[in-house]
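Shown here: the complex without one of its protein chains, the others still in place.
Right after this comes chain A.
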Amino acid sequence: MSTKRFYIIGFGALMLFDTLTQVSFKLATTHAGEFTPTTTWLWEVFFNPWIYGAVIGYIGSFITWMTLLKHAPVGPAFAASHLEVVTVLAISVLYFGEHLSAMQVLGALLIVGGIICLSKSEAEHEPPPQETA
């Protein structure tokens, strides 16, 4: 697999798992209602099926992340993993009907811009294709 393909699939999967975790947490707690420091509330959260979505998301992220780190430098990879912020903001607007401030929209655009810069750096330094003997 080429490095480019490895990164696109890897970061794509990471983004999906991270987003699944956040959305599942939101759905699990929405179902439980406003937080109260009672066992009933915790019970509602832990026995809500959505909490298992969050667990699957965490396990998936861990496996994907440890696979990515085999080749990816940790600094830029950690920075790029913040693409999750953009997808979670998008879902919060489209699905949960939340409103974003202009600053949040600008922030999301800057994150996307930053990831484009990181991928340009990778493209510039990509090793030349191996000659086959």
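The working rule: contacts are C-beta pairs under 8 Å (C-beta built on N, C-alpha and C of every residue); 3 or more make two chains touch, one makes a residue touch a chain; residues count from 1.
Throughout what follows, contacts and distances are computed from a predicted model.
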Absent chain [UniProt protein name; select from "Cytochrome B oxidoreductase", "RND transporter", "N-ethylammeline chlorohydrolase" or "Sulfurtransferase"]: "RND transporter"
Absent-chain contact - pick from A:Ile8, A:Leu42, A:Val55 or A:Leu109: A:Leu109
Residues belonging to chain A that touch the chain removed from view: 65-66, 69-70, 73-76, 78-80, 82, 85-86, 89, 99-101, 103-104, 106-118, 120-121, 124-125
